[in-house]
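Each remark here refers to the structure printed beneath this line.
Complex shown without one protein chain; remaining protein chains in place.
To keep things simple, chains are lettered A and B as they appear, and every chain counts its residues starting from 1.
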Amino acid sequence: MTEQALNTDLPARDHKEDLYTAKPWKLIWRRFSKHVLAVVSLWFLVLLALCAIFAEPVAPYSPTGVQRLRTLAPPTPIHLFHEGQFIGPFVYGLSRERDPNTARVRYETDTDTILPIRLFHSGDEYSFFGLFRTGVHLFGVEDKRQQINLLGTDDLGRDVFSRLTHGARVTLSAGLVGVVFAFVLGLTLGSVAGYFGGWIDSSIQRLTEFIRSIPTIPLWMGLAAALPIAWDPLFVYVLITLILALIGWTHLARVVRGQFFAIRNEDYVMAARLAGASEYRIITKHMLPSMTSYIIAALTLAVPEMILGETALSFLGLGLRPPIVSWGVLLQDAQNLRSISMAPWLLSPGVAVVLTVLAFNFLGDGLRDAADPYGQ
Amino acid sequence: MVAFILRRALLAIPTLIFISFISFVIIQLPPGDYVSAYAAELRRAGDYISPAQEAVMREQMGLNDPLLVQYWRWISAIVLRGDFGYSLDWNAPVSTLIWDRLGVTLAISSASLVITWLIAIPVGVYSATRQYSFFDYVFTVFGFLGKGIPDFLLALVLMWIAFVYMNLHVGGLFSPAFETAPWSWAKLVDLMQHLWIPLVVLATGGAAGLIRVMRANMLDELGKPYVETAYAQGLSESRVVWNYPVRVALNPFISTVGWALPALFSGDIITAVVLNLPTTGPVLLQALKMQDMYLAGSFILILSVFTVIGTLISDILLAWFDPRIRYA
Partner (left out) sequence: MMAKNWIARLAIAALAGTALAAPAWAFQEAPMLTEKVEAGELPPLEERLPTHPTVVEALSVGEYGGVWRRAFNGPGDRWGPTKLMEERVLKWAADETGGAVLVPGYIESYSVNDDSTEFTFTLLEGLKWSDGVPVTTEDVRFWYEDVFLNPEVNPSIDATLAPGGKPMEVSIADERTFTVKFGQPYVYFLQILAKDSTGEPSLDRPSFVYPKHYLSQFNNKYASEAELAAAATKFQVENWKGLWGSKGAVTAWWLNPDLPVLTAWQIETPPPADTVTMVRNPYYWSVDQEGNQLPYIDRIEHRLFQDPETLNLMIAQGQLDMQDRHLNLANYTFYRENEERGGYHIVNWKDSNIWSLVPNITTTDDVLRGLFADARVREALSVAIDRELIIELTQSGLGKPVQAAPVSGSQYYVPELSEHWVEYDPDHANALLDEAGLTERDAQGFRLRPDGQRFSLIVEANDASYAKTLELLAENYADIGVEMLPRVIDRTQWDNNRSNNDFQMQWMPYDRMTYVPADPRRLMGSDSFANQYYVWYNTDGTSGIEPPADHPLREVFDLWDQASSSASVEVADAHVAEMVRIFAEQGWVIGVYGEGPVVNVVSNRMHNVQPDLVQDDIFRGVGMARTQQFWLDQD
């Protein structure tokens, strides 16, 4: 393995001089940019963030725009050729009928209606960050009745793709707050317990035992009754994620503590101590970096948990729930046999979650490799 | 070591007393009590009980007494007589309710735990030693598929596929025909046909996370000088990997392995609910929602005892696995 890494470094020999004098950040960036998957992931996440920020222009329709004549429509296939003739990207129209026996809505492709896909097409009006009103969307089709639904529609006829882009906004912002908070708490308390040991460790350990034994459901039920019902559900959710973080740090803290116990008597820690480094510096610069991989892995694992946990408390009225659009809310909508058997495209938010998490993970891998001083 | 265990065991007593009391209070935190939840349930069914009748129920269930009195009655019965009290909702002793379901719960959760470890540890080690190989990517993608899809959804999709495309009976642990039948070879086969879905769902969720953690720890360790030293001394790869870094890499895992104990006892609640497994988890969930306090309280008490024991076991294992750790 080590040899392989050396080989890949060979072409860099021409810049040997640069390499020796380069600043650490530059070195990290250089190594990172060689990690193709990490770079792709980075671009993917940047694109996702842009989609989330500019959800209104990116989404062809409003996330709450109900279409009574287009419920549970399957994803619209994009065609280039009509009857063997190239006419650029377009979609066919759909005609709809309800089966009187089973009440199921069925769609037939209407090959007579050809709807070319227009970029920067003018559709439903929206407010652009409160600055001005516009109707420009990244793409769309020009028709009052027909739509382009890249990921189909839900049972109220709302465009799933549009909901997905809007949902990314809530999921990737409000949700991450809790993850970060839990991590800061877990790392801090775990390090302190592991570094100092003794009675400090003992009391932190009893605290974790206690926190892990608290029955959370009645706690949430009490809280649900106590919080004013008029509060915005999104605000309540952020509040809950913060409280969840107060409970969620225990796992990480125990892991960090266990690791610290193992390394606190190592020579390099001792050396740092003898050199007069402050405890803060020893912990953050010497001890924590020895478990970077673990921390990155734990972070990437916490992200899907947070997304899936968005709606976990919704049955108590505390999680995210409609009319808020988030990935968790969209996924919850798909969690029934009706959707699985009749409208599998409603599962697309699940694919989005997996892709996002994979991207976070590969990015994390790339960063770790790039920052690893033992790496070549 | 003995002194350490003894001291921790002593320390556990006040911890448990404190936990049991706080849990008992928290269970009753939501507004109303069991009787008001029950009265509301009746009203929805078109039945009405008068305030006087509610009062009689409260008196008869001892819900009017001060909280401390209720707590004392409950905890003293447990400590002195091993009597966990009575479920208000099920009209059955708590111990019966839990015992009836404990066997199945322990069987399913320990089987899925073992499967998780059997998959995750070798795969994690493989992924780390063959970082960025084809199979490393395959495992990564599968791992995050398992992690990114809610267990609930995964269970539903698996059941639907098993039913529609494989023509299997799904849901629960037995087909209705075998549900009340005595044990036989056919019943065992039937059980196996049902059991794989819960095991797959539970194992994928758990294994995905563990693979990532294992892989990450191994990567941290593999890069360290002592590994290179070991290689330099001419040891074979498998000896190097399995004898040194794996032991160290298991540290984070061992730190929290004890907490699998309470999880074994309650099982995975959400999965059990959708798969209709006769485990203890769904009973606990219902008890909490109905404020069935003796059932919920006893359950939580048992869980916290396991949490405390689990933490202790983890600490002992940590010291045993990693010779560098000493509890001063």
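Here, a contact is a pair of C-beta atoms (placed from the backbone, for glycine too) under 8 Å apart; a residue touches a chain by one contact, two chains touch by 3 or more.
All figures in this text were calculated on a predicted structure; none of them were measured in a lab.
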- Task: Kindly state which of the options B:89, B:151, B:221 or B:315 is in contact with the chain not pictured.
- Result: B:89
- Item | Touch residues of chain A, complete complex, unshown partner | 64, 66, 68, 71, 98, 101-104, 155-157, 221, 224-225, 229-230, 233, 314-317, 321-323, 332, 335-338, 341-342
- Query: For chain B, which residues touch the unseen chain?
  - Reply: 30-32, 36-38, 40-53, 55-57, 59-62, 86-87, 89-93, 96-97, 100, 156, 159-160, 163-164, 169-172, 176, 179-180, 272-276, 278, 282, 286, 289-291
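Here is the rule we go by: only the chains that are shown with their structure count from here on.
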- Query: In whole angstrom, what separates the CA-based centres of chain A and chain B?
  - Reply: 26
- Complex contacts: residues of chain B adjacent to chain A: 11, 15, 18-19, 22-23, 26-31, 129, 131, 140-141, 144-145, 147-150, 152-153, 156-157, 160, 164, 208-209, 212-213, 215-217, 219-220, 223-225, 228, 248, 251-252, 254-256, 259, 262, 285, 288-289, 291, 296, 300, 303-304, 307-308, 311, 314, 318, 322, 324-325, 327-328
- Item | Touch list for chain A against partner chain B, complex | 1-2, 197-198, 202, 205-206, 208-210, 212-215, 217-219, 221-222, 224-225, 251, 254-255, 257-259, 261-263, 265-266, 290-294, 296-298, 300-301, 304-305, 307-308, 331, 334-337, 340-341, 347, 350, 353-354, 357-358, 361, 368, 372, 374-375
